[in-house]
Every structure is written in structure tokens, then in C-alpha cells.
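A quick write-up on the structure given underneath.
And then subunit A:
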Amino acid sequence: MSRDKSNQKSIRSMIQEKKSSRSQSAVMEKVVPKIFLICAIISIFTTLGIVFTLLTETFTFFSRVSIVEFITNTRWFPFTSDENADYGILALVMGTLTVTAIAMVVAIPVGLAAAIYLSEYASAKTRKVIKPILEVLAGVPTIVYGFFALTFVTPLLDKIIPGGISIFNALSPGIVVGIMIIPMIASLSEDAMNAVPNSMREGAMALGATRFEVAIKVVLPAALSGVIASFVLGISRAIGETMIVTIAGGSRPTADINVTESIQTMTAYIVQVSQGDTGFGTTIYYSIYAVGMTLFLFTLIMNLLAQFISRKFREEY
Partner candidate 1 sequence: MVVRENFQLQLEEMKQAIVQISKLTEEALELSVDALKNQDLDKALQIIENDNRINVLEDEINDMAILLIAKQAPVASDLRRIIAAIKISSDIERMADFAVNIAKSTIRIGKQELIKPLEELPNMAYHAIKMLTTATKAYIDEDVALAKELADLDDYVDETYGKIIKELLELMTQNPEHLSQISQLLFVCRYIERTADHATNIAESIIFLVKGKRYGLND
Partner candidate 2 sequence: MGLINKESVKKRMGSRIAANGLAKFLFILATGFSLLVLGVLIYRILSQGLPYLSFDFITNFASRMPERAGIWAALLGTIWIMAVTAPVSFILGVGTAIYLEEYAKKNAFTKFVQVNISNLAGVPSIVFGLLGLTIFVRLAGLGSSVLAGGLTMSLLILPVIVVASQEAIRTVPREIREASFGMGATKWQTIRRIVFPAALPGILTGTILALSRAVGETAPLLVLGALAYVAFVPENLLSQFTVLPIQLYNWTSRPQEDFHMLAASGIIILLIILLIMNSIAVLIRNKFHKRF
């Protein structure tokens, strides 16, 4: 290999010459991070904006309704004369939790099973086909799911359940929210399980383990943090789900859990009021902010929980 000396000089010296342009890029080096910092700060302002929006109105609400009643009263019935109104958030919270619980009972086993099937049993081809299809399931607008719950699932349940079921109930939207969440849990869990190195599966298989034993005793524990994270995300999604419960869950808040009866969730309440005729400035108007704030706190707690859990269950590999 012979090197052309003159050319060598030229590149090295060319680089030397361009040194001056570096001072200009030095400016970029200083400015760019600041710009990105501003981007990052916007997310904080978003949260501040939410808290500010919710809090100002929430304060007004609590100037009219005592916070003690809000927490301790088990009934929620604002649409009546102010003196008769009940503002016990528990009724809405129970509705939300009931729907969420039902959704999870549906979504976790089915989603997880689908995830295990896709990641441990299905061929790459099958996976490539089914996964996007499931993602479509996640993309179907929620109104569609709402009517699906009301006009398909509820009548079906009515036939199945002895003693029937109310046209509005917690069960049907719960199940449908669950169905809506299945792809999310399946997809995220599958991602997490897919991220478990194949070498681990091979390790277990080489010991004579069946696929099932590999899935349950090796892959699942290894992917647990991701799987649990998908559950938590699913729960957040169920808590925040609005249209399905609005359409199929009814609007009768109650703290008593009876899944065949009508309920109301926090989100459904917000929709009910913001779609309705409530006069601006009325207590009801302010109540949606208080409910929104509660919802915000709920999701905040769920998220912190999620982070805690995924840190706790992270199996290092």
C-alpha cells in the first residue's frame, strides 16, 4: 500500500483549515441543548397547566361542597336542587373500579394467553399477521365499542345470565373495555416476552422442558416487569376509558357493587356534564373539575405504582 503523500497532506491540512468553522459549530454546541431543554420543560408546563386548570375550578367546587362530604358520602346525585344534592365521589370511584376490575379479569388472562401464544408458540409468520390485526382492534374508535357493548354484549349477557341483566350495567362495558385492552396487554406483554433472549428459552429446552414449562417458568418470570407494566398501563387505560362506559354503563352512580346493575364512572360523569345543559357557574359545572382532579390523582398513583412495580420486578439479565 503506497500512500500518495501530497494527497495525505491535503486531507490532513484540509481538516486543519476547517478548524475555523469549528468555532461556529461551538455556538451550536451551546445553543442546541438549551433548545431541547425547553422542549422538555414544555411537558412540565403541560402538567402544570392541567393541575392549574383542574385546581382553580376544584377550589371553587370545594368552597361549595365540603371536602369531607366529597370523600365520605357514598352517594353521588348532583342533579337536583342544591340542598338535596349528594357529592360522594366514592360512588363514581366504585363505578370506575368495578369496570376496571371486570376489564382486567377479561383482559389479563386473555391478553396474557394471547401474548404467550404469539411469543412462545406461534411461528414468526403467524405472529407477523396476528399482531397487526390485534393492533387494529386497539385502534377501533371507542364509540364503536360502546355500541358493541350495548347492542351486542348486553343482550348476549342477558340471555346467558340467569335472572337477566339491566340494559345498563357494569359487566358489559367492563368486558368490552377488557376486550379493547386485550391487544394492548397482548402486544406489550409479547414485546416484553420477545425481549427475553432466546438463549434463555434454549437453555430451558435443552434441559428437557416443554414449551409450556419454558413459557411459565422461564420467560414469564424474566419478562415479569414488562408484563406487569402492560397490566398497569391497561388499568390506567381502563380507568381513563370514557365512551364505552358512557354508552353502556348507564349513569347511575352507586357505591354498591352489583355488576348486573347500572353504574357510572368518573369519566362518564365528566362526559355527561360536559355534553349536557348544566349552567355555567353551577356547582355541577365545577364538580366535573373535582372529578377530573380525582381522576388525575388516580392515574398519577397508578403510574407511580407502575414505576415502582417495574423497578421491583425487573429481573436483571
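The rule we apply is simple: a contact is a pair of C-beta atoms (placed from the backbone, for glycine too) under 8 Å apart; a residue touches a chain by one contact, two chains touch by 3 or more; residues count from 1.
These made the cut because all candidates are chains of the complex that A comes from, given by their letters.
In this text the structure is predicted, and so the values were computed from the model without any measurement.
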Candidate from this complex that touches subunit A, chosen among 1 or 2: 2
Touching residues on subunit A, where the partner in the complex is candidate 2: 22, 25-26, 28-29, 32-33, 35-44, 46-47, 49-50, 52-54, 109-111, 113-114, 116-118, 120-122, 128, 130, 132-137, 139-145, 147-148, 152, 179, 182-183, 186, 210-213, 215-216, 233, 236, 239-240, 242-243, 267, 270-271, 274-275, 289, 292, 295-296, 299-300, 302-304, 306-307
